[in-house]
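With one protein chain removed, the remaining protein chains of the complex are shown where they sit.
Moving on to chain A:
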Amino acid sequence: MAELGAGSLLLGDPAFNYQEAELNERLKRLYPAVNEDETPLPRSWSPKDKYSYIGLSQNNLRVHYKGHGKNHKDAASVRATHPIPAACGIYYFEVKIVSKGLDFLSSLLPLSPIPGWDKHSYGYHGDDGHSFCSSGTGQPYGPTFTTGDVIGCCVNLINNTCFYTKNGISLGVAFTDLPPNLYPTVGLQTPGEIVDANFGQQPFVFDIEDYMSEWRAKIHGMIARFPIGERLGEWQAVLQNMVSTYLVHHGYCATATAFARATETLIQEDQTSIKNRQRIQKLVLAGRVGEAIEATQQLYPGLLEHNPNLLFMLKCRQFVEMVNGTDSEVRCFSVRSPKSQDSYPGSPSLSPRHGATNPNLHSAGADSPTCSNGVTPPNKNKSHNKYPGVSSASSSSSSSPSSVNYSESNSTDSTKSQPHSGTSNQEETSDSEMEIEAEHYTNGVAENPSARIMNGTYKHQEILQAQDISLGNGVAEDSCASRQLCGGNQAATERMIQFGRELQGLNEQLCREYGKNVTHKKMLQDAFSLLAYSDPWNCPVGQQLDPMQRENICSALNSAILESQNLPKQPPLMLALGQATECVQLMARVRSGSCSFARVDNFLH
């Protein structure tokens, strides 16, 4: 078809790309609840679902009539590529009458589900202003429309009604009790008739967002006023329990205790246990997975043995952290400042990811807790110093006030309390490095080539750090430029290779015992692939090195520990959140339009 060719030719047009971006942005804003993987939104007319008298052009947005237009039998229509998803809640599109054609006989049938057209179709006629509903006889509805007019059609999937607009003015309800799965459709009958569609490519003439806001307010009001009745006391206990278990789950020990005291409730888990979990989590998040494994084995003997999958995941992560130069097994070889090693971007508290955006929430326990406290500030400068680089420091960290602070409070607080100790740490370590560096420098020629590489690296690091200190803030860590495999230490690299072999061995052992595991294989492959690149941080699998990746494994380990203690592996708060989210998605699938305005995000502040 010629029209299709024209459409694809335009694809390279920058203006078109810009329009496409604008369209995506507008659709996302208008219909945030729509999952386009499941139910794509209409974006253009369908070249497949149209009469032959219909011609399409301009990216399948312009429709022109090319039939005879002698009588009603010559009427032709075209529908959009997809039906209107129920999750839109309220759907809207507009059509501009570019040319009315030779006579004044035309129609607009914006809704028709199947190319059968006559059945279950709803329309608004331009020549007489009548509306018609699944039949040829119309009802007086609105004014007539002609060249230059912009006609809009709004489908309210909450109460299953529809109204049209003319030049931005609502004409009032045209139909009620609409069936689901309607398609935007346009029908023409006059030679020379041309109409342009706007599915969101351009701003609408009618203020649909204002109309939506009314319905959002209505539905929010309904939710807010939902009667709780006599269960009020019970309700409070449930809420308190939710908060308490959430704090305990994430190991916010002191907060949980304070909360329990204030609300006169009991905590199921004892303090030591909470603190232990907290310590292990912190180790994982700091990238010191080896130590975390050790601590787990020591504190929860048998746990990892009973969870070989988890152990494998942890080991894999440990390998990655070795590449990263963060794990203590490689760290002990390094005398470098921790600065470039601890590249965790932001505070060590879990990244803020709101529940509703995570579709796997309650099905996969391994997922990160979706609701973290507060926002993680991107100030690397202060927070990354929270992990004193000396490898032996780990055991004492839990007793240091700063680390307690970190685990208890949300990230914003922790950064507030950190700078002091952080800065002093930084100065201390860099001071000692200065000395080492100075030594190297005066020594001049190194004894072996590998040492020279080492020296060189150090020097490079040193300069960067000196800058950091003198500037106070400035470029905190130019990690990309200075990162090297295992921190650039050869002994460490050797240790890593050896660990890799052990990991390979573990995989083979697991295969023998439990049969092949595709996930493991993939995990291992990805981890080993890192070694294939000169700069693993900037390679196709470099994503693994992102400290954010620690969160999943961290919460998986936490859940496993809790489970082993006969505690819920997920806090009820997250469970409730997940259920609510799932429920809203279910509403979309069963075509309950109000889901669009009952989104869980709207209630998370």
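Going forward, contacts are C-beta pairs under 8 Å (C-beta built on N, C-alpha and C of every residue); 3 or more make two chains touch, one makes a residue touch a chain; residues count from 1.
Here is the rule we use: contacts and distances are computed from a predicted model.
Student: Tell me the UniProt protein name of the chain this structure doesn't show, selecting from "Exostosin GT47 domain-containing protein", "Chromosome transmission fidelity protein 8", "Armadillo repeat-containing protein 8" or "Serine/threonine-protein phosphatase 2A 55 kDa regulatory subunit B".
Tutor: In UniProt, the chain excluded from the picture bears the name "Armadillo repeat-containing protein 8".
Student: Considering the complete complex, identify which of A:D207, A:E494 or A:E508 is in touch with the unshown chain.
Tutor: A:D207
Student: Touch as defined at the start, partner being the missing chain; which of A:A21, A:I169 or A:C511 qualifies?
Tutor: If we include the chain that is not displayed, A:I169 is the one touching it.
Student: Extract the touching residues of chain A with respect to the undisplayed chain.
Tutor: Counting over the whole complex, chain A touches the hidden chain at residues 142-143, 163, 166, 168-173, 207, 210-211, 213-214, 216-217.
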